[in-house]
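Missing here is one protein chain; the remaining ones are kept as they sit in the complex.
Entry: chain A
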């Protein structure tokens, strides 16, 4: 795109391209400064600590989404897979199966949705967008059937401690989210599987021609995203003390937004774990700051949407 422009605009394009790559860190810095000026409550230890806890859930989801986006796919089922896994946790727990079993089942429930998406996309060659849109709907229906639409309270001391405690000032949520991010970064950039995931997204024909099992890579990506939903669901239940089947559909958009803001290409083949991390923090900071300022909740989706559209606009210049 840049080489069709008049030479005089090249400099502008270069700086826009740099802005696109660092959109998330730059945006994060701006948001922090803006909220710091606007309210003394923003940059306090306790607020930042809570902000990072909320961001942990989004970050885990974004890491799953990151893997799918790396293979040039998209996982829309995140929006219902999280409440679904949470509902399975709540259901199993209220049946008296014990917390370890309930948590394992929640992880499995998330993974199962991911594997199903992966099989449909990779093996049956169905369009990722349609497949995950379909399972978004199917899984949200299943959740309502399982819970009859009711919130299931989960009163577990362990989960409560998970949400509140930590090692000194370092909260458990941060540790978990950091581990997930580190794992995804390791997978993508230090292992063969990571190279194959990037290749599959970068040029699927070339990857196939090099003997890479591209179907397996896409399956791995969607399954990982499903598992990430399961992990996020456990964190979510720990934080809210229950599973609400109707909540948190905005996490879907945010998870995609975090990845796009982070500089990964929706066309696949490019990934940035640190960028996605900054993207998730940026989005969560926006929501947090708006709440502190007492701006109506209704503006939050507007703000998040505008940020995403801005990121999409900037990423036009990336190539």
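The rule is simple: contacts are C-beta pairs under 8 Å (C-beta built on N, C-alpha and C of every residue); 3 or more make two chains touch, one makes a residue touch a chain; residues count from 1.
Quick note on the criterion: contacts and distances are computed from a predicted model.
A single chain of the complex does not appear, and UniProt lists its protein name as "D-xylose transport system ATP-binding protein", one of "Cytochrome C nitrite reductase", "D-xylose transport system ATP-binding protein", "Lactate utilization protein B" or "PQQ-dependent dehydrogenase, methanol/ethanol family".
Among A:202, A:226, A:263 or A:279, the one in contact with the hidden chain is A:202.
Residues of chain A in contact with the chain left out of this view: 190-192, 195-196, 198-199, 202-203, 205-213, 269-270.
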